[in-house]
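Every protein chain but one is kept in place in this view of the complex.
Let's look at subunit A:
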Amino acid sequence: MEKDSCPLVKNILLLDPEGKRVAVKYYSDDWPTNSAKLAYEKSVFTKTQKTNARTEAEITMFDNNIVIYKFVQDLHFFVTGGDDENELILDAVLQGFVDAVTLLLRNKVDKSEALENLDLILLCLDEIIDRGMILETDGNAIAGKVATSSVDPAAPLSEQTISQALALAREHLTRSLLS
């Protein structure tokens, strides 16, 4: 990384308790093939498996990359950046991702729920990073953007966060405009 360049994210991984992919997104050429990607995921997973990254995000370094990670239930969240990157920026990205997923899955953060709502997870990734550039790190804002189109209108409002409720209201409005 050039010293004076923009913060860049190399990949975001969401893995299951066996280290298998739930959803992953790569933004750099460091892992050109699928097998290189899988090997990377495997080593990241094995290396972090035994650590306790539940209350606070944890951090490690290898292959000249910084990896920041957090576990929620049976889901493992990872963000990778170059070794010159400001660790706290990567941490903000990870936190935004975890927060947004928590909101979108309505606190039921686990593997089966994530797979059931894979469309939301993929949209969520799309709203956080654009080809390595950070788009947004605020979990509420990310979830808000995703939920604009996807919150189930039938869900009781009490279970929704304010931002989701707002998003929902916005959606109703757009719908009426479009129809």
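Points worth noting:
By definition in this document, contacts are C-beta pairs under 8 Å (C-beta built on N, C-alpha and C of every residue); 3 or more make two chains touch, one makes a residue touch a chain; residues count from 1.
Here is the rule we go by: contacts and distances are computed from a predicted model.
Missing chain, UniProt protein name: "Coatomer subunit gamma", from among "Coatomer subunit gamma", "Polyglutamylase complex subunit TTLL1", "ATP synthase subunit delta', mitochondrial" or "DNA-directed RNA polymerase III subunit RPC9".
Of the listed residues A:Ala57, A:Leu75, A:Val98 or A:Ala143, the one in contact with the hidden chain in the full complex is A:Ala57. In the full complex, the hidden chain is touched by subunit A at residues 3-7, 21, 23-24, 34, 37-38, 51-52, 56-65, 68, 83, 86-89, 91-92, 112, 115-116, 118-119, 122-123, 126, 130-131, 133-137, 145, 148-150, 171, 174-175, 177-179.
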